[in-house]
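Shown here: the complex without one of its protein chains, the others still in place.
Right, subunit A next:
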Amino acid sequence: MRIRRGRRRALAACALAAATLLTASGCAGAGEASGSGSGTTITVAIVANPQMQDVETLTSYFTRTHPGIHVKYVTLPENEARQKITESVATGSNEFDVVMISNYETPMWAKNGWLTDLQPYADGTPGYDPGDFVKPVKDSLSYRGDLYSVPFYGESSFLMYRKDLLAAHHLTMPEHPTWAQVAAIADKLDDPKHNLAGICLRGDPGWGENLAPLDTVINTFGGRWYDPQWNAQLDSPQVKKAVNFYVDLLHRDGEPGAATAGFTECGTDMAQGTAAMWYDATSAAGSLEDPTSSKVVGKIGYVQAPVEKTPSSGWLYSWSLGIPKTSAHQQAAWQFMSWATSKDYIKLVGSKLGWSRVPPGSRTSTYQLPQYEKAAAAFAKPTLEAISSADPGHPTVGAVPYTGVQFLDIPEFEDLGTRVSQQITAAVAGQQSADAALTQAQQYAQTVGDTYRKH
């Protein structure tokens, strides 16, 4: 009897707990429903990175001037966001009114008819000034001359180096170094005994990971993925020379554990003072010059991406905002986007959150703001120069049938690039030679190339 009562009591407790939870979730649902009752609710899918989280923080300034629009965010890490957004947009679902995409997706999706042409909106919004966007960024987000997504920020790649360490060794860094010069400096500075890597480069697998810097090296060594007839060129002497150079440099002077090191790991090495040089995204500079996250503030010099046979070599990447054609709230979506990519938004971030947190690389006017020039004195000019000189149409010496510097603007590249990058990682880890990696990569690439040759 006693036991039974105890059991009954336990059951009652369980039921109560379940009921409470249900009520709680019911309340949450109800709250949201009433929120969308007055005015329009737009759903914005974004990639979880600090600058987009700043937009979330500052959204109240938008809703203050646009009381009829409620903004809801779906925040996911890069890979998950890409998958989710692609799935939603490609199947014509109307889950999202604003999506965060890049210059990889924009032209392809515009061609597929998945995105709203933003040119009329941009031209028709007083003070928006689309002509102010940094030109290569704007071009890379356009299809047939019309903007299909608007840049939230833009980046290229450049070389970051420790001025103090170079000075101590009586070395100087040219404004436009060659890879041979960089390798020579790395050889001299590398000092594993004192926990210092000569250079930090990404070795981790992923088409947006090690392939990003490596592709720029391949390009400037005169290599290419395909010739104009879509014959894969990954086992050509130029590509072999470039990849061997990259892998050898990592083996000789690279960071420990290079095969698993990416942007974050190299950034930490540089900020902690355990790497003398780092070739990576221009957007890294902000955190290296931030005293709360970096021990090397003021000690870093920034020069253009190292070259060999091309005049410039930096990549081009932009996180941008677009409207899926299926969105039912196009007008509201544009009002939000035009706010988040406006000149005023940049000033708002600067005044409310600090000038070092301004999204860089999207507008040339950002680089004329005296406060930003002061806050970003060390890297503003090299950043703008790097982005401005990126040339996705002609990434390498020879002609290519694709556009893109550190990626190929074809839908197959996500998969192909990732598989090739895994081969490269295996070479960085010492499991195979760079040549063996490229033999395998060539096969992968030719399979994709064949599908284009038939067209």
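Here is the rule we use: a contact is a pair of C-beta atoms (placed from the backbone, for glycine too) under 8 Å apart; a residue touches a chain by one contact, two chains touch by 3 or more; residues count from 1.
Basically, contacts and distances are computed from a predicted model.
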| item | value |
| --- | --- |
| Per UniProt, the name of the complex member that is left out, chosen from "Formate hydrogenlyase subunit 4", "Carbohydrate ABC transporter permease", "Malonate decarboxylase alpha subunit" or "Oxidoreductase" | "Carbohydrate ABC transporter permease" |
| Which of A:Y104, A:F263, A:Y302 or A:W315 contacts the chain that the document leaves out | A:F263 |
| Touching the absent chain when the full complex is considered, from A:E78, A:D132, A:D146 or A:D164 | A:E78 |
| Of A:A45, A:L165, A:V296 or A:L321, the residue in touch with the unshown chain | A:A45 |
| Missing-chain contacts mapped onto subunit A | 18, 21-22, 24-25, 28-29, 32, 43, 45, 47-51, 53, 72-78, 80, 83-84, 87, 91, 93, 95-96, 263-264, 268-269, 272, 274, 283-284, 287, 292-293 |
